[in-house]
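Other chains dropped; remaining ones untouched in position.
Which chain is which? They are A and B, in the order written, and residues in each are numbered from 1.
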Amino acid sequence: MCSDFRVTEGTGSEMHALISELYPICRSITGNGFRRTMEIIRKHIPIEICEVPTGTRVFDWVVPKEWNIRDAYVKNSKGEKVIDFQKSNLHVVNYSTPVNGGFSLSELKNHLFTIPEHPGWVPYRTSYYKEDWGFCLSHDEYSKLEDGVYEVFIDSTLEDGHLTYGELCLPGERSDEVLLSCHACHPSLCNDNLSGVSLLTFAAGAIASLPRKYTYRFLFIPGTIGAITWLCLNGEKASKVRHGIVVTGVGDAGPLTYKKSRRGAAEIDRTAVQVLKDSCRDYKIVDFSPYGYDERQYCSPGFNLPVGRLSRTPYGEYPEYHTSADNLEFIRAQDLEGSFSVLMEILFALENNGTYLSTNLKCEPNLGKRGLYSSFGPEQLAMLWVMNLSDGQNDLLDIVERSGMGFRDVLRAANLLAENGLLENRASACSPINQSSPQAQGPTEGK
Amino acid sequence: MCSDFRVTEGTGSEMHALISELYPICRSITGNGFRRTMEIIRKHIPIEICEVPTGTRVFDWVVPKEWNIRDAYVKNSKGEKVIDFQKSNLHVVNYSTPVNGGFSLSELKNHLFTIPEHPGWVPYRTSYYKEDWGFCLSHDEYSKLEDGVYEVFIDSTLEDGHLTYGELCLPGERSDEVLLSCHACHPSLCNDNLSGVSLLTFAAGAIASLPRKYTYRFLFIPGTIGAITWLCLNGEKASKVRHGIVVTGVGDAGPLTYKKSRRGAAEIDRTAVQVLKDSCRDYKIVDFSPYGYDERQYCSPGFNLPVGRLSRTPYGEYPEYHTSADNLEFIRAQDLEGSFSVLMEILFALENNGTYLSTNLKCEPNLGKRGLYSSFGPEQLAMLWVMNLSDGQNDLLDIVERSGMGFRDVLRAANLLAENGLLENRASACSPINQSSPQAQGPTEGK
């Protein structure tokens, strides 16, 4: 057992606090809001902040112009601000071009967006790849707008600049990597995806202090274009990804949902399934589909990385999705903590999986003479399973799957047997903790 | 997309009309009734009428003597015809030897067949391989027969002659073939199998006018002995069969039923399953069994051809089966048309299946800049699936199976992507319509 990977109770509140700090910032796929977000994260973990210039060709795409915004409002003929960016950055369509002028109500309405079914909520809208401007507001406010001339002002810039992202590598004993990725480009939206940002920040903080077999790479990137950019510029690193998870929407009250990688039965997929099964929580397992978050890019056929996705209620299946109702009240500390806990349990299982060889392949060993035989119970049974299946062909995950027992139970049995000389480590499992520094990386060991 | 393969509404009535024309003819596994049937079909499609001499050895069998019948009746002692072949050819046991003589009622009864459970119906009986004679009649009529001497007359011949069958080959771009086979040896019975005869006649007519990838071969044969004869004499053609369907019993009101080939997961099997799943009709899929129609021969182990069967209610599961109640009222134009439509949809999918290669294997392409990005819906999702799985390993059928989308939706997406340069055809799919004449056959391209 490399280390414990257990989450300290109460961490959920700290995660929620970080989200509260990040919430007011107007993020987009580029710009200063994203940069400020990275700087706040850097107060917790030593991410490298990377900048990729506008115009850089990344596969079929081009890094867009950088967008920044200072202020925006709509004033009615009485000079009252009927829409005000300072109250919520959701009011401005993300990537809106600058405007300053008068518009009749009917002209203005072409640029207004509401959610009639939820008249009190403000929608979240973007216009990344079409130069345009617009405002989002609640349908209630929209209904109050009277005829007249409106002063529309958006103090934004859309200019050559950079796409920013944050990256952190925590080297482990081995050079093959676990990729943990989240999108961090959404403005004042909590579940999608400050929850993911916060979870990975805390995960990185925890893992940094733990001995570990794998190297861990954390990405805080703008959605889609960020993943494409990173993959294009980091082919070498991508080739080292042995397991990966995209983390998003992990703060709502819905059941934890693991979406399998395109491979469908990669070790990460099998591990996540077993951990969720054993978690005593409601959960769902869904098959890969090419729609979703950045797993779309990681699982594109030319990469086909073993990258799944951990969420709670999937996007679009909760009405608050992409609205002002995805706010600080929508997410709860306890749910953030539960998600964190399951992620760490998955990583724990990946870390501690390994193939052992029983030293008694022919017939059971005499457990009694070693003091390992007690009244029959789950511990005894786990030992029998580990001994019976440790023929060099099955790793602990195979034993978990076949026995139906939990990973920690199987691991505990394996450790007990190994301590008593009844099991030999076949090198792919985690080495003892008190070993050489995790910074010293060996060559990549593929499976 | 080669062509549409959609069935024109109203075709069911034409199919029913052809059945009505064929219905009165006294067919058998040999003889002039079968020949006349072929000649009527030849008014619709240019089948070749083939004749195989009596005595020809075909595997374990021998082509039997040819049977012909002109008239038959049973007269009571008053000279009244109590059974009359002119009223229905079902009244004479098929392949009855000639008779002319007087019989007591009890002698006669050894040669009479009825269906006591359906006293108004006349059964259908044959005696192909045992020389004998007999009459079939309703149990009601049978019950009225009084003691006395009956004059029995059967003006038939059983002599050396030929086994007749009809064959039509419609060459396509490729020399590998789709085999469509039906038995045409039953006399006045509509569902079994004038429905199949009519459907394949109309299918041949439709396909003849469509550009096509595959060569299509249509067989109108006597059941069992016809399939055995054809397979024995046409080993070369049989070896080119890449997909095949036996069509029978497709005019009743039951759900469409696809019986898988012996292979179980041949492309024809997988295609038929997907088409039926997507057809919004009731349907059944049944596993191969060695009992049934001519799929028994096509799927015998020495051939093991990928030939399934399309029916509605399987034989023997409806009481009208092999009785006079399988008449022109038992089958309906709308059901014939529905069956035709599904067959054509299966052929359409076979024609248009193919393996493509995405031109953007690494990360998704930018759909927006090509005008392919719209609000998310099934079309968008189908494009994502096609791009994600088109790594050269998956054909469209694989994509249909994994995505759960319909074949036409997936194909439409593939075409749209191909038109926009995002997908390359890997040669096994259908070529463009405006290509070289379909008569020019290239060498066989196996999979």
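Some observations on this one:
Here is the rule we use: a contact is a pair of C-beta atoms (placed from the backbone, for glycine too) under 8 Å apart; a residue touches a chain by one contact, two chains touch by 3 or more.
Computed from a predicted model, the values in this text were never measured in an experiment.
Of the identical chains making up the complex in this file, 2 are positioned in the shown model, whereas the full set numbers 3.
The rule is simple: only the chains that are shown with their structure count from here on.
Work out the mean CA point of subunit A and of subunit B, and you get 55 Å between them. Within the complex formed with subunit B, the subunit A residues making contact are 58-61, 129-130, 224, 227-228, 231-232, 262, 289-291, 296-297, 299-304. Note for the complex: subunit B touches subunit A at residues 358, 360-366, 368-369, 376, 381, 384-385, 387-391, 403.
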